[in-house]
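Only one protein chain is missing; all other protein chains are in place.
Now for chain A:
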Amino acid sequence: MTLTETRPTKAPRFGRSSRRSATLVVGCVLAGLIALLALVSLVWLPYATDDTSGGRLTGPGGGHLLGTDKLGRDLFTQLMTGSRIAFEAGLGSVAVAAALGITLGVLAAFAQGWLDDTLSAFLDILIAFPTLLLAMLIVAARSATLGSAVLAIGLAQSAVVARLVRVLVKRVLTQDYITAARTSGTSWPRTVLGHVLPNIWPTLVVNLALQFGLAVLAEAGLSYLGLGAPPPNASWGRMLQEAQATFTTAPAGALAPGVLLVLLVIGVNLIADGLRETLDPATRRRRA
């Protein structure tokens, strides 16, 4: 910053951008609608999840908004429980990834010498390890539940988060304001909580939003392979798999979960982009 630029400026306050990001709004609407479906599914469903009273593979209309599947279950009902499972998978995985990733990342950033090397190698191996294989191992050790899928996805993502956090923390630690805080006698734990984490938070939260989208996709993939939530809780991935055989005759069964999956992932990615615009101190300062 040069001297001529040091006039006081009226900048937007943190988290309250003067020019609200359009991508953030669109993303929130998309993800919000699906979140609404998921929330409603908690208290009300058109049919019970195991209600097979409808005809098999009826088309849309006639008491079933989107028709029924090959067992006569209501598709819209499955879609609603599917969106709940998608959110549970996304939030659960991100929670695991954030808790583990931030802890490991901060440790790795402070580690010196062999410990730094060991942690970095461990993270690299975890990143290179296929999520699918990890999921199969965990399912084999426990059972095919949503929890196993979330654990596998969260573990795989924690390595990515940890590596990001390590780099971000290392960069923040070289900043003058950290030295300034230390010169006034601030202890390390206080410095990390008060100055380091808040300053990596904007970048981190954008990445976590992206991880949410990836986790939703990963869970759909795992349950497509039968490694996700067990029946009768329909997840979008299993709906896709079940509707695969009858796609030419009854496309709604595969299209509906497919479209929702795409919309949710796009929505979450737009939110991530919008958050980047509003939270990133660099763009905020430039706009100021």
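Keep in mind that, in the parts below, a contact is a pair of C-beta atoms (placed from the backbone, for glycine too) under 8 Å apart; a residue touches a chain by one contact, two chains touch by 3 or more; residues count from 1.
Just so we're on the same page, contacts and distances are computed from a predicted model.
Novice: Pick, from "FAD dependent oxidoreductase", "ATP synthase subunit a", "Urease accessory protein UreD" or "ABC transporter domain-containing protein", the protein name that UniProt gives for the chain of this complex that is not shown.
Specialist: "ABC transporter domain-containing protein"
Novice: From the listed residues A:Gly62, A:Pro198 or A:Pro251, report the one that touches the chain absent from this view.
Specialist: A:Pro198
Novice: Hey, which of A:Ala22, A:Val40 or A:Ala180 is the one touching the hidden chain?
Specialist: In the complete complex, the chain left out is touched by residue A:Ala180.
Novice: Spell out, residue by residue, where the missing chain touches chain A.
Specialist: So the residues of chain A touching the missing chain come out as 1, 3, 6-11, 13-14, 112, 175-177, 179-188, 194-195, 198-199, 201-202, 281, 285, 288.
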